[in-house]
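Would you mind keeping the following structure in view while I ask a few things?
All protein chains but one are shown at their positions in the complex.
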Amino acid sequence: MKKIINKPDDVVNEMLKGLVLANPEKLSAVYDKRIIYRKDPYLNKVAIISGSGSGHEPDQAFYVGRGMLDAACAGPVFAAPTLDAIVDAAKIVDRGRGVLFLVKNYTGDRANFEMASEMLEFEGGPNVDTVIINDDVAVKDSTYTAGRRGVAGAMFVYKIVGAKSEEEGVNLASLKKLAMEVNDNVRSMGFALKSCTTPAKGSPTFDLGDDEIEMGVGLHGEPGRQRLKHMPANQIIKKITDSVIEDLPFICGDEVAVMINGLGGTPIGELYIAAGIVLDMLKDLKIKVFKTYVNNFCTSLDMEGCSVSLLKLNEEFKRLLESPADIPVRYF
Amino acid sequence: MKKIINKPDDVVNEMLKGLVLANPEKLSAVYDKRIIYRKDPYLNKVAIISGSGSGHEPDQAFYVGRGMLDAACAGPVFAAPTLDAIVDAAKIVDRGRGVLFLVKNYTGDRANFEMASEMLEFEGGPNVDTVIINDDVAVKDSTYTAGRRGVAGAMFVYKIVGAKSEEEGVNLASLKKLAMEVNDNVRSMGFALKSCTTPAKGSPTFDLGDDEIEMGVGLHGEPGRQRLKHMPANQIIKKITDSVIEDLPFICGDEVAVMINGLGGTPIGELYIAAGIVLDMLKDLKIKVFKTYVNNFCTSLDMEGCSVSLLKLNEEFKRLLESPADIPVRYF
Amino acid sequence: MATQKEILIRVIENMSKKLIAAENELTELDSIGDADCGSGVRRGFEAVSGVMEEFGSLEVGDILKKVGFTLAYTIGGTSGAMLGTGFIETGKSIGEKTDPSASDWANAVQSALNVIKRRGGNTSVGDKTLVDSLEPAVFTMKAILEASQPPESGTGEGSTDNAAMLQLIEGAFMAAKEGSDRTIDMIAKKGRASYVGQRSKGNRDPGSLIIVIMFEAALEVLRSGK
Partner (left out) sequence: MATQKEILIRVIENMSKKLIAAENELTELDSIGDADCGSGVRRGFEAVSGVMEEFGSLEVGDILKKVGFTLAYTIGGTSGAMLGTGFIETGKSIGEKTDPSASDWANAVQSALNVIKRRGGNTSVGDKTLVDSLEPAVFTMKAILEASQPPESGTGEGSTDNAAMLQLIEGAFMAAKEGSDRTIDMIAKKGRASYVGQRSKGNRDPGSLIIVIMFEAALEVLRSGK
């Protein structure tokens, strides 16, 4: 394993330190708990926190800023954040109007946020509520399983809910309702060309042959549902996009936002090839595209591959997607 | 080789098509010549064009937009754009005040832009001039070699010159002077953990052992100057940053912009580890940091590794760096 | 004779040693999950070892809660929440008792099981999780107690001798082990391993092994008989 790291155990802390040093006016951290939070003064808004294992950058520490998240709890690489970090983060960002936890649906994340909520209730505050995000159509939803995972579609939830809270000052219950509404309208699926390698293990989490791809892979290197022979981009992207479209379903006349999300090791040029394929498909189906997002939004360390997310829009979602967010991950 | 592509020969065109489809209101293309240009009406400004082989995305097609480039000429993967594409792009974007070519110093790019300039002069217009960018300290400058390469520091030139032209409407000669001034004040160096793989060749351009790194690697998979054993991030980043600092040199009291540029296959989390190391070094040297840029700005397909660039600032550079640019590569 | 507190501390010590040593095995088993179970558990029990000196001033219930919070604060992930919850609930159930009876212990572990199941989203036996070893252990403890003594409803207090505890933990360990063995052929329905469906078959659930090792650690201490 070759990475730009020092000791595997220090990876998350050194990354967060770099993040704060690079954005000294905007971010603060509690390093030993891996909490990143906004430094700019903000008042009279419901605070928004997301948390999960690290290794999905920019999700979620790099989305802390005006118009998006108020704090992020970064766990160790691929392990849910710890109880105390969540509790402390909620106390730091609360401005008296409560805190909304946006949690991607993984057992560990849910369990830790749930414990934190119980502990905060027991301690008498702040007032918190949670929305579980589960946009991954690769996992069949069922009461018999852990349910769908939360993947890149969560970014749409952060963005829309973040803008709403920042700009329109609604209360915790309305914000929760909005988050659930976005989650209900977003669907995603991804595939991997190459597994990620965690710093701790140092070798790929799963082995893919030179001519194999993993369809429906999860964000932590959990193998997907199906291993297929490698195919031209046209075929792979059509397959995953079809699964996404059929699921909601998205139909003729709908207006959508499209996200092509790189998993970390795939160059952005290839993501635009995928974007072209998806946009052609949507055009054929007469699904109107409001805006297309192409980048690494929610990654899996150095995994190669991408995911496709579609969000069905209404006027409110559109307005909130377009409102500016001042976040550390940016170009210029 | 596994990539999200169809036929290797179609990679650049399909990528550009995706780019335009994803930004239909802002960009147009001449696909058979691989020219991307701004669609929004702009008047009374000197136009700015950059061009080079493809494979460095977002550089340069993804930087076409208000406040940055007016057009980009994308060559085949890693091959300079062709003569006719440059000639046509200049004709498309000229608004009567001339065109500035910003060219990273590679023989092929220089030669093709030079031929295009001669051809345009012969044809009677538009009026063009060229600035060669050569910020890579890994190559020792000398009249006996092709000279320093242009690498990620070019992004600072695009940004500053783009803002100046957009907002302050200066003439071609002043703009050229500004571009040269930025170039004179920026220095960069990079290293690779893993070679890139071009779609055409399908195997790594150079072979690095499991425990080797290539210091001073070029943007096209040209091997660097020195192969070393893999080291912890602290040591590698210190080495390249020292080379950058010593070269200008950057000294105590200087104010700088810092760019940590991923080469394409390295996750952004690792880039922030590198950022932390560089920012600590600058603090020790009492070099003031105005702003830190951490992302994939100028890549080499799927190469793993990063480069460090420093730009010595003055008030004009600072103002122009901070002015907004509306470019297709973005998050929200 | 050693107090229950002294025994508990020795059990926690032995448990930490054994689980830290099991890091690679747990990670390997978690590679149909996300391969972090071993490092998390190691991190957690190293932290527990680091706070052991504080145990001197605490009683049994608070020691258990301290272990639980330490795990929940340092492991992260599902195992952090589940193991943390387990120890915290066990500690809560023991409460102020300094010399809990065998049946107090069985009740305490049962309430831990209940909260773990809720925390996991209604985890059941058969889902291929640590519940597959913990639930049979709890049932066995209950059965042993019912068989060996008339229900002492209402009294609840009363010192428990080493022999009764040894029998109880021996049974729990055996039941946990058999439960863990059964996970090998299961298809995961909870946790990360559930995403791979059929492919989760053939691999023991790492969490279930953690429970086995915990009871084994307790058993070794009790057998050493001091």
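Per-chain numbering from 1; labels A, B and C assigned in written order.
By our rule, contacts are C-beta pairs under 8 Å (C-beta built on N, C-alpha and C of every residue); 3 or more make two chains touch, one makes a residue touch a chain.
Just so you know, these numbers come straight off a predicted model, no measurement behind them.
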Visible chains that the absent chain touches, using the contact criterion stated earlier: B
Which of B:Gly53, B:Gly98 or B:Gly190 contacts the chain that the document leaves out: B:Gly53
Of B:Lys91, B:Arg225 or B:Lys283, the residue in touch with the unshown chain: B:Arg225
Contact with the hidden chain (one of B:Met115, B:Val170 or B:Leu248): B:Met115
Residue of B:Tyr37, B:Phe62 or B:Phe78 touching the missing chain in the full complex: B:Phe78
Subunit B residues that touch the omitted chain in the full complex: 53, 75-84, 106-108, 110-112, 114-115, 138-139, 144-147, 149, 198, 200-201, 205-206, 218, 220-225
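Assume only the chains that are shown with their structure count from here on.
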If a chain touches subunit B and subunit C alike, it appears here: A
Chains most often in contact, by C-beta pairs: A-B
Chain whose mean Cα position lies farthest from subunit B: C
Nearest-to-centre chain - CA centroid comparison: A
Separation of mean Cα positions, subunit C and subunit B [Å, integer]: 57
Whole-Å gap separating subunit A and subunit C, where each centre is the average of the chain's CA atoms: 33
Gap in Å, rounded to a whole number, between the CA centres of subunit B and subunit A: 29
Subunit A residues counted as touching two or more neighbouring chains: none
Subunit C: positions in contact with at least two other chains: none
